[in-house]
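Worksheet: the structure to be examined is printed underneath.
For this depiction, one protein chain was excluded, whereas all remaining protein chains were kept in their positions.
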Amino acid sequence: MKRVGIVGAGGYAGIEVARCILGHPELELVYAASDSQASVKLSEAYPALSGHCDLAFSPLDADEIVAKCDVVFLAVPHTASLALTPQLVEAGLLVVDLSADYRLHDPAEYEDWYGVEHTSPGLLASAVYGLPELHRDALVALQDADERLIACPGCYPTASALAAIPVLEAGLWAGGTVISDCLSGVSGAGRKLVRSSMFCSAAESASAYGVAKHRHTPEISQTLSEAAGTTVPVVFTPHLAPFKRGILATVYLQVQPGHRVERFQEVYEARYADEPFVTVLPQGIMPQVASVQGSNGCHIGLALDSRTDMLIVSSAIDNLDKGAASQAVQAANIALGFDEQAGLQCMLPAVV
Amino acid sequence: MKRVGIVGAGGYAGIEVARCILGHPELELVYAASDSQASVKLSEAYPALSGHCDLAFSPLDADEIVAKCDVVFLAVPHTASLALTPQLVEAGLLVVDLSADYRLHDPAEYEDWYGVEHTSPGLLASAVYGLPELHRDALVALQDADERLIACPGCYPTASALAAIPVLEAGLWAGGTVISDCLSGVSGAGRKLVRSSMFCSAAESASAYGVAKHRHTPEISQTLSEAAGTTVPVVFTPHLAPFKRGILATVYLQVQPGHRVERFQEVYEARYADEPFVTVLPQGIMPQVASVQGSNGCHIGLALDSRTDMLIVSSAIDNLDKGAASQAVQAANIALGFDEQAGLQCMLPAVV
Amino acid sequence: MKRVGIVGAGGYAGIEVARCILGHPELELVYAASDSQASVKLSEAYPALSGHCDLAFSPLDADEIVAKCDVVFLAVPHTASLALTPQLVEAGLLVVDLSADYRLHDPAEYEDWYGVEHTSPGLLASAVYGLPELHRDALVALQDADERLIACPGCYPTASALAAIPVLEAGLWAGGTVISDCLSGVSGAGRKLVRSSMFCSAAESASAYGVAKHRHTPEISQTLSEAAGTTVPVVFTPHLAPFKRGILATVYLQVQPGHRVERFQEVYEARYADEPFVTVLPQGIMPQVASVQGSNGCHIGLALDSRTDMLIVSSAIDNLDKGAASQAVQAANIALGFDEQAGLQCMLPAVV
Partner (left out) sequence: MKRVGIVGAGGYAGIEVARCILGHPELELVYAASDSQASVKLSEAYPALSGHCDLAFSPLDADEIVAKCDVVFLAVPHTASLALTPQLVEAGLLVVDLSADYRLHDPAEYEDWYGVEHTSPGLLASAVYGLPELHRDALVALQDADERLIACPGCYPTASALAAIPVLEAGLWAGGTVISDCLSGVSGAGRKLVRSSMFCSAAESASAYGVAKHRHTPEISQTLSEAAGTTVPVVFTPHLAPFKRGILATVYLQVQPGHRVERFQEVYEARYADEPFVTVLPQGIMPQVASVQGSNGCHIGLALDSRTDMLIVSSAIDNLDKGAASQAVQAANIALGFDEQAGLQCMLPAVV
């Protein structure tokens, strides 16, 4: 059993990491930091954990993490990871960072979009972007690495990338701007008390936000460009939708003319045939957010508008799971040499 | 007082027309046909009308409509209007058709997308597409016309067109495929008992449907092309979202380079300055579906992605009102020479 | 036209009063106080009002109210009305108080349940409890009164009282504890940012709160006792339910044995036959919250458990309208000598 700590455990992503660890056969939750809820039991803050967990939140203490933990998950806002990660990596822990701090390879781009200087650019080279479907080999290589840092993908980038990677890798993309139009459930805004996350603001409504300026844009572009082998310009529009958990991405890619939709269907099915958590739905079936809620799964469906040679790919994930916590555990499983599905198989999503 | 009949009054759009008429100072509801609910009171089928309306549904009888009504609203599936409209127009009634049967100018396109022959193509020339913001003059001209037929726009085409018209008219569009990515509330699927409209299917979920083949595609393209003065290719993706009423359209248009967002903001504000039901929100504010529910309003917000010269326009309407019933009343008001806002002003949307 | 001011206009009840006034033929909104949102336009805080209202919130200033207004609605927390009301009543305004400060006739009971001293007990004698269905005569008498103060009923007391009054007045109640088990939409908790009002807390859930200690308990008991002519002990349990607006009350009353349900149905129908806003549904039909949302209506249905002689009465209202804002306008209409339905007729609820 590896001993696990979570920083930012009181937030939605952090507590979802806790939920994953509590059901994991090889990981034991020994530490959960939340400055704002220190000494409160996890099960008081989240009554769903009553009877499942007796731990209380601790105030953040990096030395205690080093002393107690083999693995640490950082579910913190950007810059908070910059402050913590170097010490934890150096101490030999596997650091699984759910923040944005080590996702972008180019520190200048980080500074452009996040408005702060990157204080440990040296770690960027060793950080592995934790999308197993694209970087499994690099995650495996962490098993023998000295510096072990996983930069977990953002929720929108995960859904967008899984939707776009196969056609980009297959060389069928015709260029132009790729559009990712996404819906997110309200938990995507986190646990903080903001007006747009109120029931009376969000229920029976929907709206776009962060249009043309959301920080996930360069991350999506970076991953799509890696898959394409060339720069892929991206326009990304997030929307708030009235469900608690989940992301639905609709990705528009101009493709080479002359192909039938069956060609693309084959490309997608072949690409994900061996991926345990990605399901390409039969031609004509589109994914539903509810089908993946509470699980590490990603469902994908696609259609071709042959009048305009536009491929439209729809993907659904749970923003807190495949978009955050359970994907972090999936990546950690690989980096620790465990079965990649350990602790994630029994997370069957609810069927109704 | 003009006497009004509604055909298909038992469905969601039809009963919403009834709600509009019941609050209208110049129109009196005298007839409501619903074969499936004949002899049931409107207030039994829709308890919200208890105390507001004593009428019962009648079985459909075209002769009775001609005898009793000055104006008839057809809230029927496509082809049902083909069967009824010629007789009603010939009898001198103002026919306000909410179906798709007289929207497309080209009967061949109708047959392509709807899979049936158009049986009264002669009426297409006189039918006025009832989007007041684009065709007000033609609606005014109906006041003195012999044949009086309004083909009311579809819900998605209304939201998409209002979002795109200003930039197309202004000559700032740079060509390419225009993408309209839309969310609709569940009432958009109508009152019929289908699995995807069940609470347990729709709540806490979302999904795309009809991708690359929805019948509103040629209608959107037709209207955008009229505004642009040239053919505008359109890709349209509708999504089902978990709210009862409303549409949120996100429209992507490649624009001429070199302009700042303020330029587009001015174009939109100028275009809609005199429109009583269209509100262009301040720069940086995006529309929320809840702001227009239960009203004839349309809210519009826009952003420019200057890296890619992509204009992103977001528009919100109530699919049953501005997307169907209240817009039909607005168009009828004009065609009847009433104040365009008659009966629609007190439909202040709920603020919470 | 009477000039209207609203204090606490930025909250949910206050802004709903504004919505009612904006559609009222005899009332003009001239002043809206909100210290926390001073100088913000109402339509910025509530985009649904865009195009309907150009007013901005003012900081609270009692002298300004006296100078500008004929009528003032106080949509404030308890004790805030104690501080304001005496001055405004003395200045001759009609004060329509939506707070709890003048509802309980006995200042000692106020102090018991609200934990503060009542600082103007002298006004309690002249305050009229603004439930038109029970106190219409007293409201009419305000037309010629010197002190004009309406203490508007709470939302739960309105729903509970309308459900219980007929059987209590008819002498069919058999005594014992009356139970009122209620659901409220999330707007009942107001606009403030609290965890239980977050979408991720409230959606797909429900819970009881304030059990055995909610402050509406003595108010319900007071009104039921007035109707019964004797003290009626009440147990009241509120629940939070995942809708935005509305209250559903289920009231349990032990009744005299030997009667059939038809007897109670007749009592209810007779009691409310002339009430414009109360609808007794046909025997066997139970009210739905959605049927009254956005309106001043109250729907009532009842059943008799003849095995136990328990009458079960279900009533539905919109907590922000019949439970607050529109009922306040209804009461004010009477006190001002207007048509009781003025401004409230066109608030037809949405039918879907």
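We call the chains A, B and C, going by the order they appear; numbering starts again at 1 in every chain.
One rule holds for everything that comes next: a contact is a pair of C-beta atoms (placed from the backbone, for glycine too) under 8 Å apart; a residue touches a chain by one contact, two chains touch by 3 or more.
Given the structure is predicted, the values throughout are model-derived calculations rather than measurements.
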Chain not shown: contacting residue from B:124, B:202, B:227 or B:332: B:202
Option from C:124, C:304, C:329 or C:344 whose C-beta touches the chain left out: C:304
Residue among A:1, A:48 or A:83 touching the omitted chain: A:48
Touching residues on subunit B - with respect to the absent chain: 12, 186-187, 191, 193-195, 197-204, 242-244
Absent chain, residues of subunit C that touch it: 176-177, 179, 181, 183, 200-201, 203-209, 211-213, 233, 235, 237, 239, 241-246, 248, 250, 252, 254, 286-291, 293, 301, 303-308, 310, 312, 314, 316, 352
Hidden partner interface residues of subunit A, rising order: 12, 15-16, 18-19, 22-23, 46-52, 187, 203-204, 244-245, 276-277, 279, 281, 285, 287-288, 290-295, 297, 299, 320, 345-352
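The definition used in the following text is that only the chains that are shown with their structure count from here on.
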Separation of subunit A from subunit B, taking each centre as the mean of its C-alpha atoms, in whole Å: 39
Computed distance of Cα centres, subunit C from subunit B, in Å: 37
Multi-chain contact residues (two or more partners), subunit C: 12, 187, 203-204, 244
